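All protein chains but one are shown in place.
And then subunit A:
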Amino acid sequence: MKPAPFDYARPTNVAEACQILAEAGGGATVIAGGQTLMPLLNLRMSQPFILVDINGIADLKGVSRIDGGTRVGPATRQAEALRDSTLAQHLPALVTALGHVGHYQTRNRGTVGGSVSLGEPAAEMPAAAVALGASIEITSAQGTRMVKAEDFYIGPYMTVLEPEDLVTGIVYPDWPDGHVVLFREVAQRTGDFALVGMVGALVLEGGKVARAGIAWFGMGPTPIKARQAEAALIGKALAEIDPDAVAALAVADTAPFDDHHASAEYRRTVGKRIFARTLREALDLRSAA
């Protein structure tokens, strides 16, 4: 037995969950798939008084179409999202990123919302939410609010979530059919957190980039939106785009650090390469088509 003792509650609806969270006064932790939380409990890095298990709340599971976008229930398993036909059609970049989250066995239990709301800076799901312009639906006993993913992350494993908050949905805006998917990551082993990675989408209209959403992971304390690169791409004809120059702008927005896996310099160098290569491949493909 490794974790410190805790109570356990399994509410069956959102109101009940929010009430437990409010009453716990900061002593509660939400568990969905537990693929990140259980290690933290076992290492006693997390010691809640009460664990609130949201796996029994049917409203928090599944993928649905809403006006202008797609809503993913936070307790949807990563493996189910990976197989979901709605996501495959509307959010191919998210599905591509999902295939790189953890391993077969952890995707079977881990949830989309768990990964989004924990905010591991090297994880794919937070960066995909930022890149694609998602909003996080947050509910507490006080009511429901929407926070844009780019405003949601404030540091490693730190978000704007208050202890009494529950993530009740992730809403991704629509990207038109046939948009370009950008994804690449470098990890030491399959399934490891990435050393460097990028994910995004581009919309081409009349041979020009009409819309761009790109974010980095593993390149700073939070997922980082490649704002300068997006701005440089929008309005450009494919032939005018210099992938190396755009990649340099993209890296300029990052704040990578040294750790025992890789140096900041390595991350910047490799990040620039993978960004340029991913862009080049995606655009070549388009101009050839």
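Methods note: contacts are C-beta pairs under 8 Å (C-beta built on N, C-alpha and C of every residue); 3 or more make two chains touch, one makes a residue touch a chain; residues count from 1.
In this text, contacts and distances are computed from a predicted model.
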Handout entry: Protein name (UniProt record) of the chain left out of view, among "(2Fe-2S)-binding protein", "Oxidoreductase", "ABC-type spermidine/putrescine transport system permease subunit II" or "Dissimilatory adenylylsulfate reductase alpha subunit"
Key = "(2Fe-2S)-binding protein"
Completion exercise
Full-complex touch with the removed chain, picking from A:Gln19, A:Thr86 or A:Thr106, is A:Thr106
Problem - Hidden partner chain, touching residue among A:Pro39, A:Gly155, A:Pro176 or A:Gly235 - result: A:Pro39
Practice task
Touching the hidden chain in the full complex, which residues of subunit A are there? Just list them.
Solution key: 1-8, 10, 34-35, 38-39, 41-43, 51, 53, 55, 79, 102-106, 108-109, 189-191
